[in-house]
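What follows is subunit A.
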Amino acid sequence: LGGENGSDEIHFYTDYSTEGWQDRWENDLIPAFQDETDNTVNPEYAGFQGDSEERLMNLIQANDPPDIHVETFYTAADIWAQGMLQPMSDTLAAVEEVNGDINVETFEDEEGVVSQGDTFHVSHGGYTNVLVYREDIYEALGLEVPETWDELVENAEAIDEAEEFDSTRGFATQAGVVGQSRELFWMFLYQNGVDTHQMEDGDVEVWVPEEEAIEALEYLEELSQYSPDPSNLNWGTSLEQWVQGRIGQMYHVNGWAAGVAAAEGIDPIAENTAVAPLPRNDIPVEESYMTLPTGNGYMVFEDGDDPDGAVEFIEWLYADSIERTASLFEQEPMRLLPAYDDVVTSDAYENLDYFQEWPEHLEINQQIQEEIVPTYGQNVDESPTTGAEQYALSGYHYADMMNQIIVGDADIEEALADAKEQAEERLEEGKELTGGW
Partner candidate 1 sequence: MTVNISNMTRVFDAPDGRIVAVDDLSLTIDDGEFLTLVGPSGCGKTTTLRCVAGLDTPTSGTITVDDRDVTNLPPQERDVALLFQDIALYPHMTVRENMEYGLKIAGVPEDERRESIEEAADLLQIGDQLDKMPASLSGGQQQRVALGRSLVRDPSVFLFDEPMSDLDAKLKRELRPVVQRITDEIGCPVLYVTHDQEEAMTMSDRVAIMDGGELQQAGPPKEVYDEPTNDFVGEFIGQPAMEFFDAHVESANGTAAVALGGHTISLDASADQLEGYVDRDVRVGVRPQHITVADATEGIEAEHVLDEPLGDETHSLFETEYGNVTVVTHADFDGDDGGEYGLVLERSETQLFDPASGVRIF
Partner candidate 2 sequence: MASETVESTAATDRRSVTERLGLDSEAIRGWLTVLPVILLYLFVAVTPIAFAFYASLFEIPLLAPEWTFTGFSNYVEVLNMGSFWSALWLGGLFMVGSTVLQLLVGLWIALVLNKISYGQRFLTAVAFTAYLVPTVIVVLIALFMFDVEIGVLHIAGSNLGLWGERTFALGDQTWAMPLVVLIGSWKFSIFVTIFTLAQLRAIPERFYEAAKICGASRWEMFRDITLPRIMGVLLIAVLLRAIFMFNKFDIIWMLTEGGPAGATTTLPILAYRTAFLENSYGLANAMAVIMFIFLAIGAYCYFRAFNPAKEVDT
């Protein structure tokens, strides 16, 4: 089976697809690349939840996978586990040469646990989990940036009940049946001092201690009463509601929310969106399982039509000059933080038109880079990172559980037990696929 795409075309399947991105790809980057090399790039923009997967699956089943696929690595762990991705260590090295060391979790670490020495992912940027809040509201209501769960819920209640912010809810509790809700659950697990998996005798196993998990879930359930419809909340819809001023605090990544508000020209929100570390339950920072930023970027399919061209394209984008790398952040600068140490501090980055217009947003990014990430990275060593675990995490069973509990009226213990069971199944599957680790 062969697609309709000529074999010399680089099929570039990306979710860097806002109108700004599309414009940039089609009118700037791709023509420039094509001019400089003999390649042709055929960009295709990933659709929304479900359809994007469907499309990718169609392509794979038709034996015509895209050459480049853009996604956060762990969400594509199932693809990787099937052995369809091409090692990218050399490319990454070349990129690091230009942009400095990579600073996000890409599962290429010294021990090479995940990738057995190879990396399969060239990140564009990183996602950092943060608490997003509205500065103006905090100020108006005299709230403090919360550090603990108790403070968070108090803030939520205060915002929810404040008359002057009538349409603004206290805290977005994402509980969609797929998507962000699983991450929300993980975050609250981590902040309660536990993780989803742990290592036991060099072997990864499902952990999720019942007591802490239930505590977290109960707390989330409590929070959800200050939330707009939880079932409807996801990465995208959370942002949408944020921009509409309907949420006072939420869990999200980076300063994305501020960026969207700015892009839509809703300045009051853009100006007042601030970020902070996610609050913990009653435990010291050291005991919480915080994570490094997660890399989002490029993967190359081994069986694509033109994997070499794909690599060439990625290198052209990132390994050519730090200026070009930095310029790629002109689009969605707040969604992803540069994944390479040198970029964020480079003049090219700081001088982006966007940051000229929104200096406070550059500050947010710096705040994340300099304060939040260092505080958060500390326990990451204790967190296992094996292929099987990544594979297990790419399922949506915890999202489903969240949905059952927060939107539905499922019994917490039962739902948790069910989800854990599925997690275990999935982990087994993952081990099978990845050869046992």
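Going forward, a residue touches a chain if its C-beta (ideal position, glycine included) is under 8 Å from a C-beta of that chain, and two chains touch if they have at least 3 such contacts; residues count from 1.
Per the selection procedure, all candidates are chains of the complex that A comes from, given by their letters.
Just so it is clear, the model here is predicted, and its values are computed rather than measured.
A.B. asks: All of 1 or 2 belong to the same complex as subunit A; which of them touches it?
C.D. replies: Per the touch definition, subunit A is in contact with 2.
A.B. asks: Can you tell me which positions in subunit A touch candidate 2 when the two form their complex?
C.D. replies: Residues 49-50, 53-54, 56-57, 60-61, 63, 78-79, 82, 84, 167, 169, 176-178, 228-232, 244, 246, 395-396, 403-404, 407-410.
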